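One chain of protein is taken out of this complex; the other chains stay put.
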Amino acid sequence: MKLRSLVPGAFLVLLFFSAALVSYVWTPFDVTLIDIKSRFQSPDATHWLGTDHFGRDLFSMLMVGARTSIFVAIVAVGIGMLVGVPLGLAAAANTGNLLDEVIMRTNDMVFAFPALLIAILITASYGPGAVNAIIAIGIFNIPVFARLSRAAALSVWKRDFVLAARAAGKNALRISLEHILPNITNLLIVQGTIQFSLGILAEAGLSFVGLGAQPPIPSWGRMLSDSQTLIMTEPQLALIPGLAIVLTVLGLNLLGDGLRDWLDPRLRRER
Amino acid sequence: MLHYIFKRTLILLATLIVASLVVFVSLEIVPGDPASYMLGLNAQEDTVAALRAELGLDKPKIARYFSWVSGLVTGDFGTSYTYRTPVADMVQDRMWVSLPLAIYALALSTLIAFPAGVYAASRRGGAGDTTVMGLTQLGVAIPNFWFAMLLVLLFAIKLRWFSAGGFPGWDAGFFQAMKSLTLPAIALALPQASILTRVMRSSLLDVLNEDFMRTARAKGLTRRQALWKHALRNAMIPVLTIMGLQFSFLLAGAIIIENVFYLPGLGRLIFQSIASRDLIVVESVVMLLVLAVVLVTFLVDLAYAWVDPRLRGTR
Amino acid sequence: MNDNAPLLDMQNLNLSIHGTSILENVSLQLEAGSVLGIIGESGSGKSMTALSIMQLLPLGSSVTGNIRFDGQLITDMDESALCDIRGNDIGMVFQEPMTALNPVQNIGEQVAECIALHKSVSGKQALVEAAAVLEKVGLPNNEFPLSRYPHQLSGGQRQRVVIAIAVALEPKLLIADEPTTALDVTTQAEILELLKELVSDSNMAMILITHDLAVVSEVADHMVIMRNGQVLDSGPTGVVFNELAHPYTRALYEASSHTPERNTTDVTEVPLVELDKLVCEYLMPRRSLFGPRRRFRAVNEVSMSVYAGESVGLVGESGCGKSTLAKALLGLSPVQGGVIKFGGTVSKPGGVLSRQLRREMQVVFQDPYSSFNPRHRVARLVAEPLYLLDSPPSKEERVRLINSTLESVGLSEHDADKYIHEFSGGQRQRIAIARALIIKPALIVLDEAVSALDVSVRAQVLDLLANLADTHQLAYLFISHDLSVVRSITDRVLVMKEGQIVERGETEALFSAPQHEYTKKLLAAAPQLPRSAALSTDT
Partner (left out) sequence: MKTIKLSRALFRAGMLTMLVIGSAQAAKTDVTIGMQLEPPNLDPTGGAAAAIDEVVYANIFEGLTRFGSDGAVLPALAKSWEISDDGLTYTFALQEGVKFHDGSEFNADDVKFSIDRAMAEDSTNAQKQLFANIDSVENVNGAAVITLKASDGNLLFNLAWGDAVIVPAEAIETLATSPVGTGPFKFKNWVQGDQIVIEKNPDYWGEAVKLDTATFKFISEPTAAFAAMMAGDVDAFPVFPAPENLAQFEADPRFTVVLGSTEGETILSTNHKQPPLDNIKVRQAIAHAIDRTAIIDGAMYGYGTPIGTHFAPHNPAYVDLTAKSEYDPEKSKALLKEAGLEDGFSTTLKLPPPAYARRGGEIIAAQLRAVGIDVEISNLEWAQWLEQVFKGKDFGLTIVSHTEPMDIGIYANPEYYFQYDNADLQALLASFAEETDSEQRTSMLQQAQNIISDDYVNGYLFQLAKTGVASAKLKGLWENSPTQANDLTGVYWED
């Protein structure tokens, strides 16, 4: 089977998730302690990745930063799914009706807003911070999931087993829950990992321009923007958080691809 | 077809109206008063009030909304609070940076993505395919602002091939202007190209599995001929969709990239205007970007009809 | 070159794809100008045999053995030489006319491309020649200009375009892979006629691949019968049919003409279901901006009835409204007029069907693959209609009911825990029947329920249906385009055309003496199996 992308993807994702989880109970150093005297240390046995401009342990910062990224992305994708999927299912169950039209046109409108612009508007209105970043990214996830689940649900609605369920007297809500939803979960999972990686990128972008998580909570995006001016003298401070983002997003995308192959019934039948 | 266009136009208008409401309402509740920002720490209350009156900020919100919208429709975007110049002029100047940047990036990503996608699809499963796909995975994963930092470090500071940012203006000559847009365009194009390559490849692979490709081969076309003559145009349909969707991401990316390269474009204008609470500029620029996205979506819809005769004419 | 050598000589062809063996030692010969029929059920390897002649096998194929065409060893040729042969010396027609044409190119370009590719003519000249070829395949230019796109044509017309592409350069060999399977019976007859004409006019050889013995018997000079990638039987068509020497050939023949044994049931006086002037309409896509949306009347004032325990056939070509009628009856499709009476209860027109009514009617669909939710186990799938019961059975009762129902359709209780992808097409149709049966309805609507099955499986399912009708006192509404199947299992038949019933009557009477022109045409178009001497002597 095509485990070529599933295994490395799952490995990378697991790595960062466990780093984030472990950071709740243990980090090599306290990331809130600022020790200017020991700043810009090179990697060694005590500070595995060296220290940053405030003398904080970079490795610990990365661990806690993973937590921030993952938390923001999980909740944002969650919002997108919890709101978007029911909307998509409702639209599919009522194709051609006013409800469908209203849902899909609202979707189009949200889509028409460049995502970052939503984020900027929200954070500009309500102030920067992780919660607002979550809402901003979440809102832009809603139409993604609504569209996807509507399209997927429509194709399931065309299948004969839905007709059979209708012949068994089941109403649209029940059919949506019993028959449609289980048959689009694969797609939702795959899209979920992709949106998750986009969420991490978006959080990094927002933090980079100062609209994401606020200090003293470490965030990869802010670590990057903090180190921007130091790229000539202390390039590792800009390279390491950047690499963390790349590897996490890469891992999630690989995982998504792998899952797609793995969950695809056409491929599964052959297995 | 006419009906289709009519329906799309109605949706377009509705989108714009709702967008204008959302933009206006969400910015009106933004804390921060442009007048007191402009006058600074030592300003006296009556001075601020005088300035508010001068800027028309003391009028009721509904009246301001309608005067703003009717202004937009007639092309009068109002006057910037802080710059004291017509917003339309500012936007027009900035657009001559942002638009070429977007087009440059789009062109770059298309030029990279099409051959790369075709190459990967035609060597499905081979080493070439794996390499291209690996690179696109990386391209999607790299945040473009970080990539921009790396580009500046390498090409502007270490190698000094390009300037680190700024924009000399088109009057400095086409070549000079394009040169200063090159690094930002590359930074913007990288994730776009990666996504497009992937879409191009998978769309082509889908088409290659279609029955009519077998018909084409049965005619005696070689694999390559069949690919170019029959597969590409069919594969364009999903690619167009993605290109249309990507446009809004491109704009969003441009907002950050323009800040990294200090390009005087619309993205930087938005940030500056938000910082200075120059609401009318923010409102108008956001509306303009929304309009751009909506129009591009509209054009993509029309382009479908060009590519796909099934959407054309009567049925 | 030896004039006596066959045009096509395939010797000991072995094919495996990604290590799975597809063809084993396939050998066949074809004389110039003759027609070879390749017969087989799904998975027999008949299509792969054709594709190996074209050398258009999927990636990952490995081939041993020789194919000699017109004296040349095709299996040794390089790609460019093969490209010269394809389309020029060998033309090919595929099964699915809906997808075999490039949707974004007009038909003129698609035919002309083939001509321009192999003949050094100008693009303009190629178009002129393409126009001539299209005329020849029955698409006159004044009615079907070259600028038409595939989506503007019907399935039969598209198949003609595909044929035009294949015969544009008058190849020596035409390979037709199930060319009529996706078409209606009348269209099938026209296309077969066209192919026969083309072959005889230009002295082409043809390989006709099909699952339908009757089609082969009408067209082919020689035939080859394949199963599981092997050739089991071959010979001149007449001889094969007459002798039915190979047991598999005989089984196939018998299954194709199978008539299940049925007890004639006593038909009650009061109809179980009665439709009175039923009307179903669809909204058409808007054509003008402000004009009212036009409606398409799929079912036009149809009145009919089904009596308890009887089996009623509903035949007609695709688009005649038979499926819409069935869905309307089941309450799955909105009704614009007329009434449905069930056992004396009259449903409100356009209203929701009551649970009680639904309980009396169940349905089996055509496609065994899309009829089941792949995420549920068989037990849950089969039990779905129990939802209609006002007092659902207890857990043990439910298990017992599921098991007994599965057993009654020839499956075991172990199957209840399996997922649907673990079953073959025939087994799935059995599960579909079990699902219909579990609630003990009075009527089961069978919407093309056996059309997707291979003949041997189809025969078994028909037997099962006949058996169940007897034991459960079931009435069937049997919808099909396949006249022979309808003839074998129904008591009465309704013939439907363009939303209306054009003729109705007792099955045997109607089939032996059709009254309506359309019925006659349908019957004439249906290919007939030749009588077999072997069978008439044996039985």
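The first chain written gets the first letter, and so on, giving A, B and C; residue counts start at 1 in each chain.
In the analysis below, a contact is a pair of C-beta atoms (placed from the backbone, for glycine too) under 8 Å apart; a residue touches a chain by one contact, two chains touch by 3 or more.
This is a predicted model, so every value here is computed, not measured.
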| item | value |
| --- | --- |
| Missing chain: touched chains present in the view | A, B |
| Among A:10, A:34 or A:83, residue touching the chain not depicted | A:34 |
| Option from B:165, B:220, B:244 or B:309 whose C-beta touches the chain left out | B:165 |
| Candidate in contact with the missing chain, chosen from B:9, B:70, B:92 or B:209 | B:92 |
| Hidden-chain contact residue, picked from the options B:111, B:157 or B:178 | B:157 |
| Chain A residues that touch the omitted chain in the full complex | 32-34, 36-37, 39, 53-54, 124, 127-129, 210, 214-216, 228-233 |
| Contact set of chain B toward the excluded chain (per top definition) | 31-34, 36-44, 46-47, 50-51, 54, 82-85, 89-90, 92-94, 149, 152, 156-157, 160, 163-169, 171-172, 259-262, 264-265, 268-269, 272, 274-278 |
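One rule holds in what follows: only the chains that are shown with their structure count from here on.
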| item | value |
| --- | --- |
| Category of the chain touch graph - line, ring, star, complete, other | complete |
| Identity of the chain that, by mean CA position, is farthest from chain B | C |
| Distance between the centres, which are taken as Cα means, of chain C and chain A, whole angstrom | 47 |
| Separation of chain A from chain B, taking each centre as the mean of its C-alpha atoms, in whole Å | 22 |
| Junction residues of chain C, two or more chains touched | none |
| Set of chain B residues in contact with two or more other chains | none |
| Chain B partner contacts - residues on chain A that touch it in the complex | 105, 108-109, 111-117, 120-122, 124-125, 197, 201, 204-205, 208-209, 221, 224, 228, 231-232, 235, 238, 242, 245-247, 249-250, 253-254 |
| List of chain C residues in touch with chain A within their complex | 327, 330-332, 355, 358, 361-363, 365-367, 370-376, 381, 384-385, 387-388, 421, 432, 435 |
| Parts of chain C lying in touch with chain B, wherever the complex brings them together | 54, 56, 59, 79-80, 83-88, 91-92, 94, 96, 99-106, 113-114, 117-118, 149, 151-152, 162, 165-166, 285-289 |
